[in-house]
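A protein chain is absent from this complex, but the other protein chains hold their places.
As written, the chain order gives the labels A, B and C, with residue 1 at the start of each chain.
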Amino acid sequence: MRVSVVGASGYTGGEALRVLLGHPRVEVAQAVSESFAGKPVWKAHPNLRRVTDLAFSAPDELRPADALLLALPHGTTMRRLAAYASKAGLLVDLSADFRLRAAEDYARYYEVDHPASAEIGTFVYGLPELHRSELKEAARAAVAGCTAAASILALAPLVRSGLVGRERVVVDAETGSSAGGREVSRASHHPERSGAMRLYAPTGHRHTAEIEQELGLRGRVHLTIHAVEAVRGLLATAHAFPEDGVDRKALWRIYREAYGAEPFVRIVEDPTGIHRYPDPKILAGSNFCDVGFASEQGRIVVSAAIDNLMKGAAGNAVQCLNLMAGFGEREGLDFPGIHPA
Amino acid sequence: MRVSVVGASGYTGGEALRVLLGHPRVEVAQAVSESFAGKPVWKAHPNLRRVTDLAFSAPDELRPADALLLALPHGTTMRRLAAYASKAGLLVDLSADFRLRAAEDYARYYEVDHPASAEIGTFVYGLPELHRSELKEAARAAVAGCTAAASILALAPLVRSGLVGRERVVVDAETGSSAGGREVSRASHHPERSGAMRLYAPTGHRHTAEIEQELGLRGRVHLTIHAVEAVRGLLATAHAFPEDGVDRKALWRIYREAYGAEPFVRIVEDPTGIHRYPDPKILAGSNFCDVGFASEQGRIVVSAAIDNLMKGAAGNAVQCLNLMAGFGEREGLDFPGIHPA
Amino acid sequence: MRVSVVGASGYTGGEALRVLLGHPRVEVAQAVSESFAGKPVWKAHPNLRRVTDLAFSAPDELRPADALLLALPHGTTMRRLAAYASKAGLLVDLSADFRLRAAEDYARYYEVDHPASAEIGTFVYGLPELHRSELKEAARAAVAGCTAAASILALAPLVRSGLVGRERVVVDAETGSSAGGREVSRASHHPERSGAMRLYAPTGHRHTAEIEQELGLRGRVHLTIHAVEAVRGLLATAHAFPEDGVDRKALWRIYREAYGAEPFVRIVEDPTGIHRYPDPKILAGSNFCDVGFASEQGRIVVSAAIDNLMKGAAGNAVQCLNLMAGFGEREGLDFPGIHPA
Partner (left out) sequence: MRVSVVGASGYTGGEALRVLLGHPRVEVAQAVSESFAGKPVWKAHPNLRRVTDLAFSAPDELRPADALLLALPHGTTMRRLAAYASKAGLLVDLSADFRLRAAEDYARYYEVDHPASAEIGTFVYGLPELHRSELKEAARAAVAGCTAAASILALAPLVRSGLVGRERVVVDAETGSSAGGREVSRASHHPERSGAMRLYAPTGHRHTAEIEQELGLRGRVHLTIHAVEAVRGLLATAHAFPEDGVDRKALWRIYREAYGAEPFVRIVEDPTGIHRYPDPKILAGSNFCDVGFASEQGRIVVSAAIDNLMKGAAGNAVQCLNLMAGFGEREGLDFPGIHPA
């Protein structure tokens, strides 16, 4: 299958390229980038030197392909949807442009009037653990936001088991610097960002909308995002407040039932050792989402760790594409991560 | 005033020495350490090379002094209190041994039968922002735990203003590796700890007891501690759920009233720039606690940043000592921290 | 082919397991570890959770296999060689026990009388770029030390081109913490090791012997090793002093001729951009060695970057094994590394 990556010089696009170049069923047709057009791919992604001879194409050179993986800034896909749809039968969009089902939410969270609101329903929310059967039938996927993916995977089993009830949920997410993308800024300047440990978005982050939508918790998710020292890692820690007590054994049963057969979700909860809970440190480059939990009187704490560019973006996109294309769900995604990292 | 530091080779003891060696009203009489007895102070604390000629004394060489600063493992001061009390009129204890007022809490949180429970009442909880006038009269202080100090300073103004009401409070704290102290372990092994981002104590951390005690929130504080990449920093982020709405202006008023006159608490909440919220990154070596806040429908988010060895331990201890000894509260504690750090 | 890893719970053993578990021609027969015997492999290597069901075997449970990959502390293989040789036809040893050809060098550099000096000649030095044809015929390989591998790959083309002449060579190597292995120590305690930038071995490091042997520079290599903040990375920067001038074009020709056909050595030298020189940051998990260079009047500077556990140990070992077993040299080693990392 011929796949092109549009927006291929960014961090997400680069990871999409890396994964697709190693995918046994995929040929990368084009790597499209406005700013790097004409340059070899390794100029933006030095890890791909000698791995591919591909050079970046300009946007107007985009050719028809079987699938497009769109790694563009928010607001781009929604404006150019018809053009992309004319090029390929399968569209996997990594932006937020078609994640939310209610058109008015785009105005609220992204301050934009959705120019293609009639098309929203043609996209499936790109999180295979919740939408696998729809993705198998879909031609278009809107890949989950990174914080949303982790938060939803942490909380979904609790919600389904009724343990969240009518209570609010608090999610504290910690994130590395690659989540901010390739563009430089004062906030990403190394002397300022290195070793930081601060509130990045105490309230009102856009991913809240996705989490609430997917979990059916409208108005009840309180999300806070912290910037900490890391490049790739993302850890979402959710606090739920069950009405009745719940013990470790019950939580194990709930999570094992939810994720025992999932190819990319692992339950990490050990009573001993130093790897008792999920840590995104060992997930760099892998598509795993590690989920762990604990509880005390009146509270359940669940944390989910991912690589924000993989299960939080490009890896998850390829997992969606595998389902949409009828490939094996794990194909191209077998890198397990390294330890120590 | 002649002050001796007992347990002076640990990280907290080292910071106590550094601060006291630069204190205009203090002469460091002895630095006591079992493991380093006889060695120069710089052997444990390389920053103090050429700053002091002092060598460590063995515990049985402890001489009478005006004040003792006790930086010992939990459980030591409670067993040797009489011996220390016989050496000095002022005792500033950095362990947890006399922080909790209810003797039964030591069994619950520290699995120990308190051997000196009759003396608990002779210690004032060492957090000047809450107990300044008592500390001025006190001969003994039990310095606040690091996570407790930050959490209490974040939440106290909200509690006093009634904004916490009868609701629970969720506190997510992120902490650097020095909080684990000087002893090596697999968890502190650099390849494992570097870049970590994981749950260290999802539930049930001992500092919960102090926070609930000081804020009068028995059974309502849910504390989770994360280990992140940092050495000194500690950031406590508290989520409170007010019954009625509260805006930025009201929060400013509440915090300004609480902390406007505090020498070591700064309010950090800017609408612009990259330093909009507290970041312990710029506090290394300083005694400041930076507090910031935000709110949304149904939730207030407050974060407090400290250096866990300074305002979280040795710096706060010297601040207490200054009050107990009648010194200026800021004396010896004027280092503002560096930027970038 | 059935391969067992002995010393499988250490960092090098763990990487060997990861690579071999993904190798298309290899079945991992056993993972042998004294300290983890009976426990699942993921207890030591959390990245391998769900990747393998293997549990560690005790040393006395070692069964015959086609090949053994020995990841043991220095001094072990030399004492147990006969036992290992009786178990498998191919031995790939990661220790220093058979790297040096002169028996007396073990006394000088490792303070040990070699108990199997008659067998030294049966091992080929495990660096395919220098010994490919011998490795194809070999049954035993002594895999290069990490600093040695990088230094030799940096310098070999210069030596062959006569640019080193009779002059000395200075090598400054910077290394991450995983080079110190799995065992905890005060030097690896996170608060001490984090952000360090110091001389680890200013003079006399053991890898000097390997570099001098392989390059034919007896007594002329001056190696200094620095510990810097990193886990995996190793950068060796060599300074050579040619008698005559040499320009960029000539250096390109020399390195292209030496490495143009090498599957795992890349030349990284760009006049523009931020990736002008090798950086081990993008090599974590990959078997690449990136080499770059520059020159000025009287000096050539060459740097080689590797992942010290991959091209510096386990990856290089598998590359040797591929040659010894007649596999494709790249098999199992296709992970390109991630960016940003």
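Here, a contact is a pair of C-beta atoms (placed from the backbone, for glycine too) under 8 Å apart; a residue touches a chain by one contact, two chains touch by 3 or more.
Because the structure is a prediction, the values reported are computed rather than measured.
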Check the options C:E174, C:E210, C:E262 or C:E331 and report the residue that touches the missing chain. C:E174
By the contact criterion defined above, which parts of chain C meet the unshown chain? Give residue numbers in ascending order. 168, 170, 172, 174, 176, 186-187, 191-192, 194-199, 202-204, 219, 222, 224, 226, 228-230, 233, 235, 237, 239, 241, 274, 276-281, 292-299, 301, 303, 305, 340-341
Missing-chain contacts on chain A, rising order, are 11, 176-178, 180, 182, 184-186, 188-191, 193-195, 229, 231
Chain B residues touching the chain left out here are 11, 14-15, 18, 21-22, 43, 45-51, 178, 231-232, 266, 268, 273, 275, 279, 282-286, 288, 290, 309, 334-341
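Methods note: only the chains that are shown with their structure count from here on.
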What are the residue numbers in chain A that touch two or more other chains? 279, 340-341
